[in-house]
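Removed: one protein chain of the complex. Kept in place: all other protein chains.
A, B and C label the chains in the order they appear, each numbered from 1.
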Amino acid sequence: MDPTDAQTACFEAGIKFGTLYHQFAGTPVSPESADSLGRAMEEAIENQPHCESVTVDVLVDELEDELVDSAADYTELTGRFLEVAMTIDYEGTEVRTRMDMQDGYPLMRVEDVDAGD
Amino acid sequence: MDPTDAQTACFEAGIKFGTLYHQFAGTPVSPESADSLGRAMEEAIENQPHCESVTVDVLVDELEDELVDSAADYTELTGRFLEVAMTIDYEGTEVRTRMDMQDGYPLMRVEDVDAGD
Amino acid sequence: MDPTDAQTACFEAGIKFGTLYHQFAGTPVSPESADSLGRAMEEAIENQPHCESVTVDVLVDELEDELVDSAADYTELTGRFLEVAMTIDYEGTEVRTRMDMQDGYPLMRVEDVDAGD
Partner (left out) sequence: MDPTDAQTACFEAGIKFGTLYHQFAGTPVSPESADSLGRAMEEAIENQPHCESVTVDVLVDELEDELVDSAADYTELTGRFLEVAMTIDYEGTEVRTRMDMQDGYPLMRVEDVDAGD
C-alpha cells in the first residue's frame, strides 16, 4: 500500500538522522570546537524539508573523559559524543525523535507520532 | 503515541537513505570506478539492521555525459548519478523504497508498505 | 629519501584540505546556515596537528545565485561555494595554502613555503 502521512513523516525523520550522523561522523572535534560543530549540525539539518527543529548536544564531558588519557587533544566525532532531538512535521503529522546512547550503542528512535487531529 | 511497526519500518528505511547518501556523496567517481563504488554502497548499507536488500546503480551514462565537456576525467558522486532501491523488513512489515531523479532533484520515497498479514 | 621538514609540512597541509573538503562536501547548506557551517569547518580543522589557522568562507552570493531558479531553498555544499585559506607550521616551516575556483574547478594549492631561517 501507499504510505500514510504518518509513515512518510517517520521516513522523513529517518532520512534526517542518517544524514546528520553520516555527514558529520569522523569530524575532528575537541571540547573547544564542540559548540560550533553542534550549531552547524542543527542548522544544516534544519534546511531539509519538513524539519521543524533539531537540537544537537556535542557532549563536552564525554570528550574530556576520552581525551584525559590520550596523547592527542582532539578525537573523531562518533555517536558516543552526541545527543540529538528532532521534530518533523509532514502534512500535519508531528514526529518527535531522539538519538542517545543505549547499552553502548547510539540508538535512533521515534518517541512520539501525533497525527494532529 | 508510540510508533506502529509500520511507522518504525519507515523510520528505519529513512535512516538507510540518509546514511547512503551522506556517507558517499562527494566520493571521486568515474565511469571506471562506478561499479566498485555501487557494490561497496550496497554492502555497507546491508550491514544496517532490518535491511533486506539494497541495489545501487551508479549511472555510467550520466557520468560520461558529465565528463564529455570536462577537463577532468572524474567528478564527485551526487544524486544525479544514482538510482537506489531498498527493502526494509521490521517485525514483519516490509517497506519498499526508491531514490531517483524527479524534476531535477534526487527524490527518496516510500513506494510500498506491506504489513504482511 | 626521507622527506624534508618542508615536504612534511606540505603533506600535512594536503591532509587538512582533503579532510575539510571530503568531511563537509554534501552538507545541506543555505544562505542562512552558511556562517555556522564555515565556523564549524574552521574549528574542526584547527584541531588537527600543525594547523596554525584556517579561514573558510561559505559564499552566500554564490548560494543565492544557485537557489534563485531552484524549487528548493538549500543545496549541497561543494567546492563552488567555498574559499579556504590555511596556514600550517611544521617544525618551523610555514606553509600557506588556498582553495578557490579556477577554470570551473576547486583548486587546492600551496602558495608559499617559508623554511623560517
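Note that a contact is a pair of C-beta atoms (placed from the backbone, for glycine too) under 8 Å apart; a residue touches a chain by one contact, two chains touch by 3 or more.
The structure presented is a predicted model; accordingly, all values stated were derived computationally and were not measured.
Asker: Have a look at B:V29, B:L59 or B:V95 and name the one touching the chain we're not showing.
Answerer: Once the missing chain is taken into account, the touching residue is B:V29.
Asker: Among C:A72, C:A85 or C:V110, single out the residue that touches the unshown chain.
Answerer: With C:A72, C:A85 or C:V110 as choices, the missing chain is touched by C:V110.
Asker: Please identify which residue in B:L37, B:L59 or B:L82 touches the non-displayed chain.
Answerer: Counting the whole complex, the residue in contact with the absent chain is B:L37.
Asker: For the chain that got dropped from the picture, name the residues of subunit A it touches.
Answerer: Counting over the whole complex, subunit A touches the hidden chain at residues 21-22, 25-26, 71-72, 76, 78, 103-105.
Asker: Name every residue on subunit C in touch with the hidden partner chain.
Answerer: For subunit C, the residues touching the absent chain are 1-4, 6-8, 10-23, 97, 108-110, 112-114.
Asker: Which parts of subunit B face the unshown chain closely enough to count as touching?
Answerer: 19, 23-24, 26-30, 32-33, 36-37, 39-48, 73-74
Everything below uses one rule, namely that only the chains that are shown with their structure count from here on.
Asker: So the centre of each chain is just the mean of its C-alpha atoms; given that, what is the distance between subunit B and subunit C in Å?
Answerer: 28
Asker: Hey, how far is the Cα centre of subunit A from the one of subunit C, in Å?
Answerer: 25
Asker: Which positions in subunit A are in touch with at least two other chains?
Answerer: 19, 23
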